[in-house]
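The complex appears here without one of its protein chains, the remainder shown in place.
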Amino acid sequence: MVPLVARRVLITVPLVVVVSFLVFLMIDLVPGDPAVKLAGENASAERIEAIREQLHLADPLLTRYLTWLGGSVTGDLGRSFVTNQEVGGLLWTALGATASLVLVTAVLMVVIGLVLGITAAVNHGRAADRIVVALCSVLVATPSFWLALLLVVFFAVDYAIFPAIGFVPLTEDPARWLYHLVLPGLALSARPSAELTLQLRAALTEVLQRDFVTAASARGLTRAQIVGKHALKNAAVPAVTVLGFRLAEIIGGAVVIETVFSLPGLGPLMVQSVLGGDVPVILGIVVLTMLWVALFNLLTDLSYLYLNPKART
Amino acid sequence: MTGTATPAAARTTPEPAAQSHRVSTMRRFLSDRMAVAAVVYLVLLILAAVFAPVLAPADPIAQDLAKRLTPPDGTYLLGTDDLGRDQLSRLLYGARVSLLAALEAVAVGVVVGVPLGALAGYVGGRVDTVIGRVMDSIMSIPGIMLALTAVAVLGRDITIAMMAIGVVLVPQFQRLVRASTQALRNETFVEASRTIGCSRSRILLRHILPNVLPVLVVQMSVMLGVAVTAEASLSFLGVGVQPPAPSWGSMLNNAVANTFTAPYLIYPPGLAITLTVLALALVGDGLRKATSIRRRSGEGR
Partner (left out) sequence: MTEPAVRTASVSDAAQHTLLDVRGLEKSFVRSRNFFGRATAHHAAVRDVSFSLAKGETLALVGESGAGKSTVGRLVLRLIEPDAGSVVFDGTDVSTLDRRDLVRFRRRTQMIFQDPYGSLDPRIDVGTSVGEPLLIHDKLPRAERDRRAEELLDKVGLSRRTAAAHPSELSGGQLQRVAIARALALEPDLIVCDEPVAALDVSVRAQVLNLMTDLQEELGLSYLFISHDLALVEVIADRVAVMRQGEIVEIGPAEQLYSAPRHEYTRELLAAVPVPVPPSLRTGRVARA
């Protein structure tokens, strides 16, 4: 376990340092006045001046970078150019919505993946199996944000069953929290669910053909018992691995889905900051993203270790 | 161990080959109906993109506010958007923009990833370890985030965004080429090349890379799909292809504001993206199956 944690730390810490430094470097290297560039088109002179001051553009590159790095290590990520709010606070609020979305997505992934994966494996080679495989192949190719639009048109426009936009914090009203996250969760989980389904189907099909399963059915166990007791346990390792790695990278997909549904998460915050040249917020989100990915990769590694005791050395 | 060889048997000549290696690979691919259908679709798509100026019924950026949000009819086969632009024309021109953008990203991935993979796989040791660590790091940045950051600091431009996506694709190619090179490097024919005096570069270029090519083509096909989706996502967010230029993603960006009044706008670009990604995956699958021949071994005849 310790080596796994060490490994992730050894990958993540230099990565965060290098990427954030590259951002500073790029701002400097881009030809033209960075302040003008970052402020975007039609920016007022005050705005440009404010950015110049906020970024300490008069200081040398390294000083600026080390100041930022020193601040971040102590938890001070600076203030937004646009709203002047603390970046830490902005991120914390946005993370609430993003984490909510990912939580719902993860649950949907597991449920959809298990149901479809087991259905396909148990009906190996039959119509149900082939339908599941075809559906999953199409879902893997479908861009999540387009699926989101289709869901909105169907469930929010044609039949007003679910809301098209908006977010209610979990602490405020759990029922409405979930109600607002069903469509975004479905859209975001479609592709990873399809991958998980195919993965489970492959693993289960393989396990169901092994000798001990035949032996178990000879002992009179029902198919459901076999799947539940033996097959799923054996198929769990690859499935959990897929789940973990997908949850790590889902933060990228969440950006787009949150924008479609106007969820106040990291996605819209990132897009606004990019459009407004809000460097402190962008840096904060980038660092947060890398930590997110590292955390989920680590959790995946650890769960692999837990499920696969042989790998513990 | 017997000693009964006759001179006649010693002078064996090969049976004239019924069919060459290449022909049978081709035949295997053609027997995969889904893959063939996918190729046909992609060829038509490329033709549509190339001949967009001929095929498009209208100028893709010409606005006609009098005709805004016209649902599909005889004149506007796919309707018009909120600025009265013909959607079919935008879809055709959009194919150009989207495919070129995807190609840019994949080109970056291949040009950087393949040499790094070959180097790591062939040289191994410390070089491999260092390159591997860098690739691990790149893999832990979601492509969209990297592209958004690049656009924020370097400027809002689809080429910059797709270069960033290309960076994220580098490890995908590097890992594949590394693994194949490592496998090939231990093949007897590579060791044989060394014994006849081939230089390292000759072995890599003449013996290893040509043998990596089949899996590389499969990977390029799949990664083109990834890049098409990435372009669409970025343009959808408004940080990729900039208006008024059409791309499938920017068309959806435009459509989303009119979901309630003109839902017909969301179907054509989304279908185009989905079909293209699906077709690229199917072609990749077909190629993988057709080129992975079981290796012969064991008994001589």
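When the chains are written out, they are named A and B in that same order, and each has its own residue count from 1.
Here, contacts are C-beta pairs under 8 Å (C-beta built on N, C-alpha and C of every residue); 3 or more make two chains touch, one makes a residue touch a chain.
Predicted, not measured: the structure shown is a model, and the values here were computed from it.
From the options B:T75, B:T129, B:T261 or B:S292, the residue with contact to the chain not on display is B:T129. Where chain B meets the omitted chain, the residues involved are 1-7, 9-14, 16-17, 20-21, 125-126, 129, 187-189, 191-198, 202, 207, 210-211, 293, 295-301.
Note that only the chains that are shown with their structure count from here on.
Work out the mean CA point of chain A and of chain B, and you get 24 Å between them.
Of all residues in chain A, only 11-12, 14-15, 18-19, 23, 26-27, 30, 37-38, 137-138, 140-143, 145-146, 149-150, 152-153, 157, 164, 248-249, 251-253, 255-256, 259-260, 270-271, 273-275, 277, 279, 282, 285-286, 289-290, 293-294, 297 touch chain B in the complex they form.
Per the touch definition, chain B reaches chain A in the complex via residues 133, 136-137, 140-145, 148-155, 225, 229, 232-233, 236-239, 252, 255-256, 259-260, 263, 266, 269-270, 273-275, 277-278, 281.
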